[in-house]
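Heads up, one of the protein chains got dropped from this complex, but the rest are sitting where they should.
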Amino acid sequence: MANPILQVENLQICVRKKPGVLILRGVSFHVNAGETLAIVGESGCGKSMTSLAIMGLLPDAVEKLSGTIRFKGRELPIADNRAMRKVRAAEIGMVFQEPMAALDPLYPVGKQVLEVIEEHEKLPREMAWARVIDLLTKVDLPNPETLAWSYPHKLSGGQLQRVVIAMALACNPDVLIADEPTTALDVTVQAQIMRLLKRLQRDTGVAIVLITHNLGLVAHTADRVMVMYAGNKAEEAPTRDLFLSPRHPYTRGLLDATPNPERASAQGGVLREIPGTVPSIADPMSGCRFAPRCGNASELCRARFPEPTIEGAHGYACHHPGTDARV
Amino acid sequence: MDRVKSLASAILRDWMLLLGLLLLATVFFMAATAPFFFPQPPDTMMGPPLQWPGQYPGAPLGTDGLGRNILAGLFYGAQISLLVGFASVTVAMVFGILVGAFAGYYGGWIDNLLMRVTELFQTIPQFMLAIVVVAVLGPSIQVIIFSLAVVSWPAIARLVRGEFMVLREKAYVQGCIVVGMSDRRIIFTQILPNAMSGVTVMSTIMIATAILMESALSFLGFGDPNVTTWGTMIGMGKNNLRDAWYIMTIPGIALLLTALALNLVGDGLNDYLNPRLRSQRGQ
Partner (left out) sequence: MKPIRRRFPWAFLAKRVAYGALAMLVIAIINFFLLKLAPGDAAEALAGQAGTADPVYIAQLRAQFGLDQPLLSQLWAFVVRLATLDLGYSYVFNERVSVLIFSRMPATLMLMGAAIVIAVIGGIVFGVTAARYANRWPDRVISFVALLLYGTPPYWIGLMMILIFAVTLGWTPTSGMENVLAFNTGWDRVVDIAHHLILPALAQSIFYLAIYIRLVRAGMLEVLSLDFIRVARAKGISERRLSYRHALRNAVLPLVTVVGTNVGNFLGGAVLTETVFSWPGVGRLMFDAMFQRDLNLLLSILVLSSFFVIVANLVVDLLYAIINPTVELK
């Protein structure tokens, strides 16, 4: 295995002072240097909470119950805001979903990129500003010298997201967390942003944690995929393995619900949805949380949570994993 | 622990509304029972002058420089405060709603014209305008009510206009237009009832402002000379600032509590009528 730069072990997050109400129910994964790990799941599955936890930006309403997050071997003090400030942007950068709301409307965009550099590096102003222009050039923004002085309301969503990416990469972090970076953008712009992220990864060697609900996006960009369901890790595999031989019924359901021209005929051209809804986080069920929606669920599934099974690089948590390879 | 806290905060919120209602009820009680408890007019000499509170049994809150019973003044003053506050805001509401409704419903040049006039009235310093109106028309309760209405209506007009502009685009209003309901009916039976919650909250708070302004006019000596108001009492008491400060302190506290009551009730009504906003205000 390559060298893991970020390791999350048994992370449990609960509603503050309510240890019974778990948002993350013990999630472990790692990110290798320079790779792209996609975290996939529907809204509310805990994927965004995982990314906020890594940044030490958990909302006041929740808290970490147990688990560790290691970055380059040392544990991140995620509850210590002051200590985490040195990690944010400098070592782990983050890109958010809503570029239109991500920038302070009252400052030129260049200044907001500059702010990151000023906060983390002692650099003469001129040099820092030159870096800002350089960054804006690297994210393919036109006329960076002029654009740096534009206010956010003058830029398009795609341009703003490029600025946010420039901000996240301003101090050459080792990991970039991209939380639904293209969801709020037009389809054509989505592809541009993803290409940009991949190119920047090649140039800088930054590892990317791509958080998304869009499996289509994952297929072309991620090295490995982790599927989450209701606060648990359902399955984790190299992208190709996951798409070709998904083991967890939830993953299979997700794949069936994703448009895919190559497989359209096999499905009879129909997208199948997963029946039922996600259980409430307050529901104290002891078995597999997917059982109520699963066609293969047995008494065992409803009684006991499945321990993870590891087969090489492929891992899943299911009592009755599917085995058939997909077309 | 968390539950106790949220319960406490819920009670605290309601408790403030409760306090407001209680205080307001007290003021109404004072106004209603003034002639019963104090058959003689409040400007009659009831005892020796400058008696401190508790010093003279006939006047529990003391007497002023002319031997008038301060407690009686408080009771009768409550009548004037409530009368002026409620009457002026009612007049302002009627006018403000009319202007705001027409501006917001019809839009275009009507809106432009009405709103420019409204802004104009907001440009003229309110209190100065009230003084000048009283100066021209002479100091009487009616004139004071009129002058306070003149300075109060623009705020209501702007609020109503804003609500109307939003509401007239709603599907149900568009539906009324499509089925050919008359404008007047749409304005008064369809839109206005839905715009009233904001107006009610604002009016409650404006009554407090009107009461304070009336007291300020009386304090300066520009009030109706035939009635005793809290403002006049403070104005008189200011001459005894050094030796008998209670004379001006007591009616001031009455004013403060009345205004506080109205503001508490306004806040409470706001939470009650616009529960959506509750999260923005507190939690």
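Order of writing sets the labels: A and B. Residues in every chain begin at 1.
Heads up, the rule we're going with is that contacts are C-beta pairs under 8 Å (C-beta built on N, C-alpha and C of every residue); 3 or more make two chains touch, one makes a residue touch a chain.
In this text, all values refer to a predicted model and were calculated from it rather than measured experimentally.
Student: Given that one chain is not shown, which residue among A:D80, A:D104 or A:D134 touches it?
Tutor: A:D104
Student: Which is it among A:R88, A:R162, A:R224 or A:H314 that touches the chain not included here?
Tutor: Of the listed residues, the one touching the omitted chain is A:R88.
Student: For the chain not shown, which residue from A:I69, A:V116 or A:A207 touches it across the whole complex?
Tutor: With A:I69, A:V116 or A:A207 as choices, the missing chain is touched by A:V116.
Student: In the full complex, which residues of subunit B touch the absent chain?
Tutor: Output for subunit B: 9, 12, 116-117, 119-120, 122-129, 131-133, 135-138, 208, 212, 215-216, 219-222, 231, 234, 238, 241-242, 245, 248-249, 252, 255-260, 262-264, 267, 280-283.
Student: Which positions on subunit A touch the chain that was left off?
Tutor: 55, 57, 81, 84-90, 93-94, 96, 98, 101-106, 108, 110, 115-116, 119-120, 125-126, 129, 146, 148-149, 151, 153, 164, 167-168
Here is the rule we go by: only the chains that are shown with their structure count from here on.
Student: If you average the CA atoms of subunit A and of subunit B, how far apart do the two points sit, in angstrom?
Tutor: Spacing between the chain centres: roughly 55 Å.
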